[in-house]
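With one protein chain withheld, the remaining protein chains of the complex are depicted in position.
Note that the chains are named A, B and C in the order they appear, and that numbering of residues resets to 1 at the start of each chain.
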Amino acid sequence: MERKGDILAGLLFSTKVIQNVLIAYDIYHMKICCPEVAEKAAPGQFLHIRCSDGPTPLLRRPISIAGANEKDGTVEMVYRVLGEGTRLISQKKAGEILDVMGPLGRGFPVPLDAVDPVLIGGGVGVAPLLYLAQKIAGPLSRSGRSGAAFIGFSTAGEVFGVDFLKSCGFTVFLTTDDGTAGQKGVPTEAFENCIKGHEVQKQFDIVYACGPKPFLAKVKDAAVRGKIPAYLSLEERMACGVGACLGCAVKSAGEGYKKVCRDGPVFEAGEIQL
Amino acid sequence: MERKGDILAGLLFSTKVIQNVLIAYDIYHMKICCPEVAEKAAPGQFLHIRCSDGPTPLLRRPISIAGANEKDGTVEMVYRVLGEGTRLISQKKAGEILDVMGPLGRGFPVPLDAVDPVLIGGGVGVAPLLYLAQKIAGPLSRSGRSGAAFIGFSTAGEVFGVDFLKSCGFTVFLTTDDGTAGQKGVPTEAFENCIKGHEVQKQFDIVYACGPKPFLAKVKDAAVRGKIPAYLSLEERMACGVGACLGCAVKSAGEGYKKVCRDGPVFEAGEIQL
Amino acid sequence: MNRDKLSEPCPKMEYIRNCAVDLCVEIAGISMKNPVMVASGTFGFGEEYAKIYDINRLGAVVTKGITLLPRHGNPPPRLCETPAGLLNSVGLENPGVERFIREEWPRLKKLPVPVIVNIDGDTVEEYREIAKRLSELNGLAALEVNISCPNVEKGGIAFGQDPGSAYEVVRAVKEAATLPVIAKLSPNVTSIQKIAAAVESAGADAVSLINTVLGMAVDIDRQRPVFKRIFAGLSGPAVKPIALRMVWEAYEAVKIPVIGMGGISTWRDAVEFILAGASAVAVGTAGFIDPEAPLKIIDGLEKYLVECSICESALKTSGEDKTIKLRDIVGLAHKNFTEGDFS
Partner (left out) sequence: MNRDKLSEPCPKMEYIRNCAVDLCVEIAGISMKNPVMVASGTFGFGEEYAKIYDINRLGAVVTKGITLLPRHGNPPPRLCETPAGLLNSVGLENPGVERFIREEWPRLKKLPVPVIVNIDGDTVEEYREIAKRLSELNGLAALEVNISCPNVEKGGIAFGQDPGSAYEVVRAVKEAATLPVIAKLSPNVTSIQKIAAAVESAGADAVSLINTVLGMAVDIDRQRPVFKRIFAGLSGPAVKPIALRMVWEAYEAVKIPVIGMGGISTWRDAVEFILAGASAVAVGTAGFIDPEAPLKIIDGLEKYLVECSICESALKTSGEDKTIKLRDIVGLAHKNFTEGDFS
């Protein structure tokens, strides 16, 4: 792991890829070595990744941190190959160099007190929740509280993270759009049914969610109705990733716009309009 | 080897890389499988190679055919990594696909009668001469005539082709700019000295040359003075490679411009101004 | 790896498979079996690419620019690559109208595809002359009046940068020609709308845009411009957003059809231009990289039209007719923008 830039830096790193493997349909799990990020990162923060040396694709790509290990200095990501940028990232082989900026943004507030947390994730939105689960696992087991994770994918072939979430002490409710794994449906519904007591009645103290905007809007509604504080991780196209270009706007609950890269990607549900 | 396009085509191929190895400083030897090209190709013709799937570098890169084997359908190239395009080509691994157009252009006229030919090449300009030597080798040995090759490189580390030229029956006069291999100097001088009889007095019937423009200008002068017909292979930046864009102009001896891709790359010395 | 929506299964697909797709367009009275043309100057006189693929599949062929007298063009270098772009300084090298008629036309006229000749001149008189001469050819589909060539000493782009001169040239050609007239516009202007309106009022039957964007490159080793004429014309993917914007603007400014070009490399690009208002598109620089790009674009357009979401809106406008027509989506983005709730 070579450190780029001068001593001020600490955000620009030329890291070594340790592994980069296909774990589900079009979904990769990458591990890089970057002790500085591993040390500082908070769940919900992201890395801004350069995918090519040339001018196409031009911009970096934001990918959430899906895990970090202070001891061996590794950082993990789980990402879906969507277009050219992620395709190029997926081609990186172990031993190759990956240019990353980070950790960037404001992450999830990790509860200090004993709470019953619920994680709600759709598709690759599950990725940042894995790191969050990793961080919550200790407190959760120490306090004897229970956590639940509602995660959904379009089909069985895309499922990832179930075992990891279980190993962190979470009860996992899995849904798929086509019913090929878990329950047929979407995790937001499963979550609503749950707090409404339709199937397994359960109350939660805090909601953490990540997924597409309409998905988060449903989580927000359910959380508001259930009077549970909710933290939502948003996506928006990014250029700078650090708040300098004002490109990644999301409508604020008050006037004007928040920046996903700087004020988020995690927002308290009340801060923003979805 | 998969054939692209419809039956009219025969110029667009999606070929398989068989080998692509570093043979000298920044110089690679690539072998692809393309029976159609192997069958039709004439020495001096070139392939127009797509080096990336994306828009940078935008254009194809012309590379001379350095060898072809009708029997196993392979085609060879020798190229120097100069910029982004050739760098990308150099990264192709055996088994990968290379998108080529060709064989394109007008090549060297291969003598039908018994003649004493001389090849003069500078740097990667030696590449097309290798294929020419391969084609002349048979007639040369059958007719009992003798061929010579004056080839020059900047330094010993860049030398290639010597053994191959010898194996084709050519006497090789090697020069390097820094004297680290062969004689110190440039091949054009060595050639001039030779026909002037300074060292080894020898007459030739036909000159074939490839190298940078100033180099070819010297060959042309020497050939004119020695009254030997000379065929020169030129380089110019290309877009289409087939004569459609009029981009690869070279001043014609008469009025206007010839197109390197269509009228050349090999020109009779009298056809063009250098 | 860009997940192709088209390849995903779609519930309506079965129904849609039974629909016919109609790619036909009519522009300036020219009937084209599909809207994909090749751009002037990137296709020679059709001979080269005819050896590589079946050019009869094209919607139309546009020749290299022709002038009254032969031209040698500019000295090398004539090309310089830029990020996702190409600078050219060819300078209208061409055999002149007489040799064109003698040497190229006999072959071109046999093509079962509309052939459009791109014409250029130093003076209005020259445009008039060449238009008159070419009108004598039987079977020629249209003239494309290039008032936008950036690579020549006189005329060219200057005519296309001022509404008055643009009007004058097109008017003269229109008077002299018995053929449909397409005005090829330059992007190097403050208002493409004014120029488009000017050539429309001069009688142009269609506009085509964009020609190349003025650019340059400097040779940092020799510390001087790369090109002898200093400036050159920029084409290729780099200019696509600019071209698309101008097509959008032209579509709003004139009633005559718009032929869109500038950086089109894939069917997705072509769809963007068509939705922005292009009745047809031309492929230029992309053909250098993949000669078959125009054919792939034709295939892609067809698939796009049968794709679910499109069908809905196309069927909406086509009423009961089960034929999905490309011409129904020309300019659709304007309608959707005005009518849609954009949030």
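The rule is simple: contacts are C-beta pairs under 8 Å (C-beta built on N, C-alpha and C of every residue); 3 or more make two chains touch, one makes a residue touch a chain.
Note that this is a predicted model, so its numbers are computed, not measured.
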Missing chain: touched chains present in the view | A, B, C
Identify the residue among C:65, C:121, C:237 or C:287 that touches the chain left out of the display.
-> C:237
So that we can see where the missing chain sits, which residues of subunit A does it touch?
-> 4-6, 8-9, 11-12, 50, 55-60, 101, 236-251, 255-257, 262
Positions on subunit B contacted by the hidden chain, ascending = 26, 55-56, 81-84, 87, 90
By the contact definition given up top, give the residues of subunit C that touch the hidden chain.
-> 5, 75, 82-85, 87, 161-162, 188-190, 213-218, 220-225, 228, 230-232, 234, 236-242, 244-245, 248, 263, 268, 271-272, 275-276, 304, 309-310, 313, 329, 332-333, 336-337, 340, 342-343
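Note that in this section only the chains that are shown with their structure count from here on.
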Outermost chain relative to subunit B, judged by CA means, is A
Between subunit A and subunit B, what is the separation of their C-alpha centroids in Å?
-> 54
Intercentroid distance (Cα basis), subunit C paired with subunit B, Å = 37
For subunit C, residue numbers touching 2 or more other chains are 83-84
Pull out every residue in subunit B that's touching 2 or more other chains.
-> 55-56
